[in-house]
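A single protein chain has been removed from this complex, and every other one stays in its place.
Chain nomenclature is as follows: A, B and C, assigned in order of appearance, with residue numbering initiated at 1 for each chain independently.
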Amino acid sequence: MTDTLPDNHRLHLYREMLRIRVFEDHIFELFEAGRLPGTVHQSQGQEAVAVGVCAHLEKGDFITSTHRSHGHAVAKGIPLREVAAELYAKAAGCCHGKGGSMHLGNLALGMLPAIAIVAGSIPIATGLALSQQMLGSDRVTVCFFGDGAVGTGAFHEGANLAAVWQLPVVLVCENNQYAASTPFDLTSPVPNVATRAQAYGIPAVTVDGMDVEPVRDAAAEAISRARKGAGPMLVEYETFRYCGHSRSDRNKYRNEEEERRWGERDPIVRQQRRLQEAGLLDDEAAAQIRAEVAAEVEDAIDFAQAAEAPLPVALWADVFAPGEAGMPDYWPGEETGEVSQ
Amino acid sequence: MTDTLPDNHRLHLYREMLRIRVFEDHIFELFEAGRLPGTVHQSQGQEAVAVGVCAHLEKGDFITSTHRSHGHAVAKGIPLREVAAELYAKAAGCCHGKGGSMHLGNLALGMLPAIAIVAGSIPIATGLALSQQMLGSDRVTVCFFGDGAVGTGAFHEGANLAAVWQLPVVLVCENNQYAASTPFDLTSPVPNVATRAQAYGIPAVTVDGMDVEPVRDAAAEAISRARKGAGPMLVEYETFRYCGHSRSDRNKYRNEEEERRWGERDPIVRQQRRLQEAGLLDDEAAAQIRAEVAAEVEDAIDFAQAAEAPLPVALWADVFAPGEAGMPDYWPGEETGEVSQ
Amino acid sequence: MNQPRPITVARALRDALTEEMRRDERVVCIGEDIGIPGGWGGAFSVTWGLEREFGQGRMRNTPISEAAIVGAAIGAAIGGMRPVADVQYSDFLFCAMDQLVNQAAKLCYMSGGQLRIPLVLRAPVGSNTRGAQHGQCPETHFFHIPGLKIACPAGPYDAKGLLKAAIRDDSPVLFLEHKLLYGAKGRTQPRAPSVTEVVPKEDYIVPLGTARIWREGADVTVLGTLLMVHLALQAADILAGDGIEVEVIDPRTLIPFDWEALEESLHKTGRLLIVHEDHRRGGWGAEIAATVHAEFGHLLKAPVQRLAAPFVPPPFSPPLEAAFVPSADQIVSTIHKTLAKDYDECQ
Partner (left out) sequence: MNQPRPITVARALRDALTEEMRRDERVVCIGEDIGIPGGWGGAFSVTWGLEREFGQGRMRNTPISEAAIVGAAIGAAIGGMRPVADVQYSDFLFCAMDQLVNQAAKLCYMSGGQLRIPLVLRAPVGSNTRGAQHGQCPETHFFHIPGLKIACPAGPYDAKGLLKAAIRDDSPVLFLEHKLLYGAKGRTQPRAPSVTEVVPKEDYIVPLGTARIWREGADVTVLGTLLMVHLALQAADILAGDGIEVEVIDPRTLIPFDWEALEESLHKTGRLLIVHEDHRRGGWGAEIAATVHAEFGHLLKAPVQRLAAPFVPPPFSPPLEAAFVPSADQIVSTIHKTLAKDYDECQ
């Protein structure tokens, strides 16, 4: 299938991965410099999965994500400015500053605000897929989760239900070998996440997650199966996060040899080499792409830094959906935006 | 293995099944007559599983059970009087009248009071097994659950942990084809519960649950594996409940043909036939066993009916373990046994 | 001839579901045993027979997976449906607590108002001789969670009107039904009052956040929900014999809460007894009591009284259970206490 990819699409995959990489590298510097609030979970090394999977999705298709949501947000098409502003907790962020790094999302662009309870999004993705099945739409839902998620009850209940109802959902596991500091094999009795799918009669494959075109091909198959109504599929991508789990984690529970081995398979380097070998990219073009990406990232961060914090009254907004039929929620003696203004 | 069973053991299996059957038939009549409080979930038809599995357990081994706990309680050796008194909500019941039909148990006899949240006992059984592993004991924990349990997150998390830690626990699924009114195949994407074990790398078998000697053999293997430290195993028994799910359920969601087919495999009839063919039981002996069992059941019910209700003060007892080091739990204005006396 | 006949709560709920499912194709029911041909229509027969009209596609029978039931309902709601999910006993809500508390209640807020979750979650509450894992009244847990509304009808009229309002609401609504109020036939429920009402043929809703005054009275206000409303009415009857006039108010929804109705009543009576079946310690009555003392203390002639379940799990034994759940007699004696405890001097 790879051979049939249109050239500009192959370049697009490269550029998208680069956008995520450059953005996250930059964000991490700023975080380390104390410029960003909260915490960050980054995905350097895993860009091929986010990009390869989302490449095959329409805007109307849904994705759900996890605490490690930056790459998914960028790959699903949320403008970098909105993403950066959310990391900076600004009102211009995709969640108006109330979500942050672990909750990036923009439903209008097909990304459910990310859920940071491990596996919490899996039953919800099932429900999103159910809604599309019932509404007669051919939209597909892709549910991203980590290797750590498969120990949870939520994974099991969600996957089982998706199988029972043959829902148009694709379960994408980014097996980056660790859940926080815990190596996969310490907590999984089976060597692959894909094996778990047997319990649900769900077809599953394990795929190299460090190479964007095979990533894309595996996703394409799963997504078009789901779109045709053939039910769920699980795709496990073997990948690696270069950075720490979050914040200041220095990965002391891994060894350098392991890190080096995975680093050699860097998806961006590989795709660049592939494009160069195919004559689709020369040094000059590569430099130009890099410059464009750097400028876009710069712009996004400038935008975010200059943007406004949410108004104080935002604290009280959006607890309930707007425009309800019933009475408003009022409690004597409770502070509310209105009273305090 | 069946051939090597000692004769008196084979008779014992028969008698134990009969004790459960006669007891439950009697209890149901009383329930229908409005003599028993609450609800009952009976196990007529499933006796071979309770008896065949428990036959291989020592008193010190643990079992955990479900809402459908009568058969397990009797098979694990809780005296009928204690069981009956509990169903009658009397102080002489195994839980002093505070548990009832869904919570039968006697820890000293190796039965954790039954847990009526479907699959709620599976993680706890895992923990019981962990304690024995850590204490260096060779006690085994058998965890009974229904086919309905396998959809739950608790089943998944418990089974996974048992596998990761190679705990001495045996997962016994009584697949009686229905979870309440829901047929198994409506909510399971795979045809057998045993298939689910693949997700955990746990060895599993599916066994005829309507024939007590094969039931016993399969359990024997799983239990001795666990006792030797070889880790968990899952045994699925195919069986059928003759009665409704609970109370006044009349099984309208099943058909008569299905009920007839299973009824023909009745485990008590089969074992009686086997014993007769082997020359171990004649009509007279069978009649005597039946008479003894009937007398025991009669006695237990008389005992239960005559027994006292818990004292009013029992309402406030046993919220916390007795004999604590800290302060007692006292709240001004709250009624307690002491105040109200 | 064509007189409208009084109906039970179970029937009222079934009618509400039927009408809403006919009215709006997006309404879908999700739960265990809810639409099995020949089955029961859920644990308490509320959805009995609905699969004949709507099929199993809209009456979705699930595995035993409370977390997935709630999670799938959340996702379906976000994706454009209006799910009515249910758990068979409210005790099992604890199996779905992450989905309910961390997801359903928070997604709208943490996404900055990007999405709506028009989800109804039905759950039966109350003790009826099933013991500790099938007899809880856990409403206070949800009362303490911003982002959920809570409805708790005490009769057929309210059951139907509130369920329709809940289905049409764009926020998650936890819909609590009391096992002893369904009006199910079959084996006697010793403590169950008989509660039937004639309900309008026409479409109507009971807006969330509006209380119902079941009985007017000038001497003392009793605030209660669900089964407790009926015990309060019994108590009011008894006290009427002594010339004591009890006002019985049912907020009908705990969130939003009709403070206006309560304040008005306190203006009249100056005395308040709160009754609920959930544990007294840390129960929602404590919040009402604390708020009344802090904000409406000037209206009070005596301290607010509370009557609720003691701080023990529900016991199985029927006599213990009868002592566990508040009774009409206890309401009577607590009202006497309220009347006796005048703030007659300066504090």
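Rule of thumb we're sticking to: contacts are C-beta pairs under 8 Å (C-beta built on N, C-alpha and C of every residue); 3 or more make two chains touch, one makes a residue touch a chain.
Keep in mind that what you see is a predicted model, and the values were worked out from it rather than measured.
S.K.: Which candidate, B:L36, B:L87 or B:I122, sits in contact with the chain we can't see?
M.R.: Of the listed residues, the one touching the omitted chain is B:I122.
S.K.: Which listed residue (B:G38, B:G71, B:P113 or B:G209) would be found touching the missing chain in the intact complex?
M.R.: Looking across B:G38, B:G71, B:P113 or B:G209, the contact with the absent chain belongs to B:P113.
S.K.: What residue numbers in chain C mark contact with the hidden partner chain?
M.R.: 91-92, 94-95, 97-98, 100-102, 105-106, 109-110, 131-133, 140-141, 143-144, 146-147, 278-279, 281-287, 289-291, 293-294, 297-298, 300-301, 303-306, 311-313, 315-316, 343, 345-347
S.K.: Considering the whole complex rather than only what is displayed, give the residues of chain B touching the chain that is not shown.
M.R.: 62, 93-99, 103, 105-108, 112-113, 115, 117, 120, 122-132, 134-135, 141, 153-154, 157-158, 160-161, 164-165, 317-333
S.K.: On chain A, what residues meet the omitted chain?
M.R.: 34, 37-39, 89, 95, 97-100, 102-103, 115-120, 148-154, 179-183, 186-188, 247-249, 252-254, 309-310, 312, 314-316, 319, 329, 331, 334-336
Note that only the chains that are shown with their structure count from here on.
S.K.: What chain lies farthest away from chain A once each centre is taken as the mean of the Cα atoms?
M.R.: B
S.K.: I want to compare two interfaces, B-C and A-C. Which one has more contacting C-beta pairs?
M.R.: A-C
S.K.: Go ahead and note the Å separation of the Cα centroids belonging to chain B and chain C.
M.R.: Spacing between the chain centres: roughly 35 Å.
S.K.: Where the centres are mean C-alpha positions, what is the separation of chain A from chain C, in Å?
M.R.: The answer is 40 Å.
S.K.: I need the residues of chain B touching at least two other chains; which ones are they?
M.R.: 151-154, 186-188 - these are the residues of chain B that touch more than one other chain.
S.K.: What positions in chain C touch 2 or more of the other chains?
M.R.: 62-63, 65, 67-68
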